[in-house]
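A short worksheet on the structure shown next.
Every protein chain but one is kept in place in this view of the complex.
== chain A ==
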Amino acid sequence: MSVIHLTYEVSGDDFTRAGEASGMVKSKLKKLGYNKDAIRRVAIAMYEAEINMVIHADGGVVDVDIYPDKVEVVLADKGPGIPDVKKAMQEGYSTAPDNVRNLGFGAGMGLPNIKKYTDEMKIETTLGVGTTMYLTVLVKQ
């Protein structure tokens, strides 16, 4: 049973608001006294995943479960799906459009960063239906 459950909606194509949900989770964890490193890893992984939803999937829903020893984040979208997950996981591989690159995104580091900062990462994706990503960050107190 989780200590706290949070749900956020990420709106599509709105880069100014991306990061709000991860920011709120960050301050929540801070208030709860979680260690800095764990908070940072959750916040970055979640932000990258949020940005992916904004760029590729016209938004989606984020569910966060906070446990004493771990934080689980589930991000579900109804976007186009990822045709080749293995390729998408490679550093530098990006299908982001130019307008996104001008904002400093689209470096092809999103999924690799998520992998780097989480202890578990699972992607379920179906072309034309959507993508759900399951992330776990273990908290070592």
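By our rule, contacts are C-beta pairs under 8 Å (C-beta built on N, C-alpha and C of every residue); 3 or more make two chains touch, one makes a residue touch a chain; residues count from 1.
The rule is short, and it goes like this: contacts and distances are computed from a predicted model.
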Chain left out of the displayed complex - its UniProt protein name, from "Glutamyl-tRNA(Gln) amidotransferase subunit A", "Radical SAM-linked protein", "DRTGG domain-containing protein" or "Electron transfer flavoprotein subunit beta": "DRTGG domain-containing protein"
Which of A:G12, A:P112 or A:G130 contacts the chain that the document leaves out: A:P112
Residue ranges of chain A at the interface with the undisplayed chain: 15-16, 18-19, 22-23, 26, 36-37, 40, 43-44, 47-48, 103-105, 107-110, 112-113, 116
